[in-house]
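Only one protein chain is missing from this complex, and each of the others stays in its spot.
Labels run A and B following the written order; every chain starts at residue 1.
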Amino acid sequence: MAKLPAPVPALVERFGPHAQRTPPGGWSARGAPDRLVKTHCCFCGQQCGIELAVKDERVVGFEPWEDFPFNQGKLCPKGVKRYMQDQHPDRLLSPLERVEGQGFRELGWDAALARTAGEIQRIQGKYGRDAFAVLTGASLTNEKAYLMGKFARVAVRTANIDYNGRLCMVSAGAASKKVFGVDRAANPWSDIPKAEAILVAGANVAECAPITTDYLWQARENGAKLIVLDPRLTPIARTVDLFIPVRPGGDIGVFNAMLHVMIERGWIDRRFLAEHTTGWEEVERTVRRYTPEEGGRIAGVPPSLIVKAAEIWGPARTSFLLHARGIEHHSKGVENCLAALNLVLATGRIGREGCGYAMITGQGNGQGAREQGQKCDQLPGARDVENPEHRRHVAGVWGVPEESIPHKGLSAVPLLEAIHDGRIKGLLLICFNPMVSLPDQRFIGEALEKLEHFTAIDFFLSETARYADVVLPGSLMEEDEGTTTNVEGRVIHHQRAVRPPAGAREDWRIICDLAARLGAGDKFAYDSPRAIFEELRAASRGGVADYSGITWEKIDRLKGVFWPCPAPDHPGTPRLYEGGRFGHPDGRAHLQPVEWRPAAEEPDEEYPIVLTTGRVVSQYLSGTQTRRIGGLVDQYPQPQCELHPRLAAKLGVASGDYVKVESRRGAVVVRALVTTTIRPDTVFVPYHWPLTRAANNLTVRAIDPVSNIPEFKICAVRLAKAAPPADELSRLAPEAGGVR
Amino acid sequence: MSELAFFIDHSRCIGCRSCVQACEECDTHKGVSMIHLETVERADSVQTAPQVCMHCVEPICARVCPADAIKQTPDGVTQSSLKPRCIGCSNCVLACPFGVPKYQAAIDQMMKCDYCYDRTSVGKRPMCATVCPSQALAFTTIEEIGRTRRGRPIRRWVFGDEVVETKVYVMVPEAVEEVRLDLVALSSKAEPAPAPPRAPHERFDVAALLEEEPVHGR
Partner (left out) sequence: MEITGRGSDAAHATGWGLLTAGVVVLGILLGSRGLKDFDTALVPYAGATIFAAFGLGYRHAMWLRRPPTRLYWRRGWQLFFTPRRLPSNLARLGERLWSNFVVQRFIFRRGALRWAAHWWIFWGCLLAAAVTFPLSFGWVRFETARDSQALYQAFVFGIPVFRFPLDSWIAPLVFQVLDVSAAMVLVGLGFALWRRARDRGALAVQQSSDLIPLVLLFTVCVTGILLTVSTHFVRGFHYEFLSQFHAVSVIFTLVYLPFGKFFHIFQRPAQLSISFYKDAGAAGPQAACARCGQPFASALHAGDLKTVEEALSIRYAAAGAHYQEFCPACRRKMLAITQDGIWRAAGRPRPERP
């Protein structure tokens, strides 16, 4: 395929993103709503409860849902303005077909589905089954995630299905599985306020998990001491007991050296280690070399900070570890997490009230979507696609021969690489916007241009869907029903607030129709998302993530059910590992020794500065939704490059100046924000924007060998002051990728 | 259980602007946000300053209003100016000790935070304090605050020699009885010469935090 079917400004003109600033009908038109629908925010893994206000079958506003236990009415700005995406003028209301040189033309549903199914069959006939790939997302409900996994394995019968959780949770998940045998936050959030010591590693809680802030404060009001590891002084770090401004990629230095100090001072629960774990001896041997001086050298921080951290963490009676993308988005992301988990296990403080740890899930259904079998290496119930027993169970539920289920396929980044080198020729994509979110954007764009066929399902025309041959208009979360699993492992119920607008369809119906056209209609004869959930329960039965005892009614009654919940009368499992029983067959936790190693691309003379990427509170992921909501756009309209005044002085840059940030792979021109709240050797650019504002133009296409997560948090760049850009892309509105 | 009250703890604020986004959802001023959220000085801090109307017992805004347009409800909530009366002079904007009223030039009227009167008057919590993720803004009972927070809530302020009592509480450490602004220390005169172009506030420098020993990369 060729490049985009029309110039970007023309596509933006027709399909957006346009920032919607008023509710449907305008502010003054809102009378009392016809009904309030208790559901959840779709932006981020905390999945806060919210009531959507519906009037005349349109979502016109919201009410805080104060009875929902997780957030008790609290919402971040994304949650507050979430309702504005319904009735959006950019909404896709008809299938589209690419017209070279002109953009897209509308197409009937039959024709669109027939063409997609036909292309799948043609490509698979010509190049083999695995030449057609399916990419999905972690903002899908459990039902849709399950459906996508089954669709790929049963209808398309390709090994190559993966999802954008690959950019999010996989390092944490892999580490957790290695150590505990289970991939889930070990504790509910209600344990946080009961902890005496809290370590927040690589999590800008204030912006990426805002509701968690109040939990941290509750703990502090109870006297807890809080440690934060981050290259930037984040809002929560301003008032903490100990802030360690760690160099990106230096976390293992802090963790291992903390453990070193704790061993020296005798703050190790050796009895717990002996009774409930394996591997401690090797860990102890490994960290022997990580003195505070060595740790400080690796982490780029004074050794005394590490000693202080150990002094807070070591002797505490209860403790809670929270980690997120800051330590996970590395080519050693899994090792970073393993080193952090060693701190938890060495003290034996897990599986009790106020004792434990959690990974802070990023995406809407970051937890659930990775359990239902849409990862290239997993089947439903967090089962292993290579485990014969697991395969047999799932084959039984699906009613297919075990050998018909494909084996492990490619994960997201290698999958795009396979498209680039021509091994994969066709793609079906849903809920994923690689043209913002994957590293090395130029390479990703080249890959998409090489596809023989590309169908995208989306409610808005994302930057990636612009490359598609066929676009199928799907549904928003509030237009369909289903479940997600929040950051705590709590399975919750998204109610339908309104129906999809005329012309768009529920995602699950689109997939079931496609499956029928591929000859697997009998395996996809669902009449509702609930029917899919019932099958999901059966498929997960006996798996690690066992949903079999969960029903929608039970969720509504209990305001969420924590998996595993293996029986209808089972209350769910808010806290894992009680009594020191872990998820491995031997019941023990398996400690893993970790040595620090450098990142894939460290700064050098040519590119002397470390770039780390991240998020802002008003944007969600690739911005397909949040860059269309005016209030959120206005809050932080365009990416800025945060840099320390020492670096700025060398470059002659002042706040507000344009800077060109350049790596070996590409460049962005953005405005500078000169501030002392970041390390002088590091710059930060948030990643939610496309085109010449995409931080992922710069990032390196290196992945963790175990989790395959890309190294978003560290690459080498150089900076220079730049003239105000005046090219055609820069003149676009900021939400579309321009600058102001 | 006593009645619900408003508590503010500025130091908890994370600047997420949830309150600002939620404020404009309030029916008494739809589409216009009345709460203030200041970034104190981004160049060397991440501190932010949320400010709702504190609802003074004797509102200075009302006292300085030439049009007699600012009224309190019987339950002590100071409302936006009366539309027929307000003449848009901005006296209240300049005189309010908390910097709360907003002059809306387009409609030539002062509007302000009104305690989400459409909500609080029917027993609901105000938008900002309900959504506030850090609970820097909280709307709860005084017993609940006493149970869950360190320090204590007070509502006495001193500006110059003016003592102001408010309906809204602020959280302070146990021994503190009033919040007194040190006007001399907070004015630009307090800056050492040559004064940097920034007004007094608490500064943070990550580079300084790293300075125990020189950092040589790896």
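Keep in mind that, in the parts below, a contact is a pair of C-beta atoms (placed from the backbone, for glycine too) under 8 Å apart; a residue touches a chain by one contact, two chains touch by 3 or more.
Just so we're clear, the structure is a prediction, and the values are computed from it rather than from any experiment.
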Listed residues B:38, B:75 or B:143, member touching the removed chain | B:38
Residues in chain B touching the chain absent from view | 9-11, 13, 26-30, 36, 38, 40, 47-51, 60, 63-68, 79-80, 82-85, 87-91, 93-100, 106-109, 114, 117-119, 121-122, 151, 159-162, 170-176, 179-184, 186-189, 199-202, 204, 208-209, 211-212
By the contact definition given up top, give the residues of chain A that touch the hidden chain.
-> 28, 30-32, 233, 237-243, 245, 302, 304-305, 308
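Keep in mind that, in the parts below, only the chains that are shown with their structure count from here on.
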What is the distance in Å between the mean C-alpha positions of chain A and chain B?
-> 35
Listed in rising order, chain B residues that touch chain A in their complex are 11-18, 20-22, 24-25, 27, 30-31, 42-48, 125, 127, 130-135, 148-150, 203-213, 215-218
Enumerate the contact residues on chain A facing chain B in the complex.
-> 22, 27-28, 30, 61-62, 64, 66, 73-77, 79-81, 206-207, 210-211, 213-214, 217-218, 221, 231-239, 243, 245, 247, 296-298, 300-305, 598, 602-603, 617-618, 631-632, 635, 644-646, 655, 673-681
